[in-house]
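A single protein chain has been removed from this complex, and every other one stays in its place.
Then we have chain A:
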Amino acid sequence: MFLSFLRKKLGKDPEDKVKNVCKDSTELKDTVYDLIRTIKDPEKPNTLEELNVVYEDGVEVKEPTLGKVDVIRVEFNPTVPHCSLATLIGLCIRIKLERNMPYPIKLDIYIKDGAHTTEHEINKQINDKERIAAAMENPNLKEMVENCILEED
C-alpha cells in the first residue's frame, strides 16, 4: 500500500524513483534515530539507547501530509511500567527533534503498547503541543529536559 502510494505520487517510471524515496525515508529514519538515541535518561547515567528505551524499529516514517510534510512516529519503552519519568522522556524526545531536525516534520510519540500503566494519559499529554509549550516554560522542567538532551562531544 505504501509502495502503491509512492508510485501514484511519482507517476511514470516508478522503479528508480521509488528507490530514491525509500533511501530518503531510510535517511530520515536514521536522522531521527541518531538524534534520540543519545538522549540521557533523567535518572540513570545511561542513554535511552543503552537502556533500550528507544530502538531503531521504534522510529517509523508514516505517510506524509497532503502538503508533503514528513510524518514520523516514535515509539519508546519506559524501563518500568509505572515509571514516573515517562512523560519527561517523551518531552525530551519531542524537544530534541523539534530543535534539531533540519526542516519541520510532524511528530507523534507513543509509549510501546502495554508498557505503561497510564500509557493513554501519557500519550495524550506528550502529543498536546500546548501542554508541551507550557511545560517548557516551567524553569524546573526545562532544566531537566536541557540536561537530558545536551550533546556532549
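Heads up, the rule we're going with is that contacts are C-beta pairs under 8 Å (C-beta built on N, C-alpha and C of every residue); 3 or more make two chains touch, one makes a residue touch a chain; residues count from 1.
What we mean here is this: contacts and distances are computed from a predicted model.
J.: Of the candidate names "Presenilin", "NADH-ubiquinone oxidoreductase chain 3", "Probable cytosolic iron-sulfur protein assembly protein Ciao1" or "Gamma-secretase subunit PEN-2", which one corresponds to the UniProt protein name of the undepicted chain?
T.: "Probable cytosolic iron-sulfur protein assembly protein Ciao1"
J.: Could you tell which one of A:R73, A:K112 or A:R131 touches the chain left off the display?
T.: Selected residue, touching the omitted chain: A:R131.
J.: For chain A, which residues touch the unseen chain?
T.: Within chain A, the residues touching the omitted chain are 65-67, 69, 104, 106, 124, 127-131, 133-134, 137.
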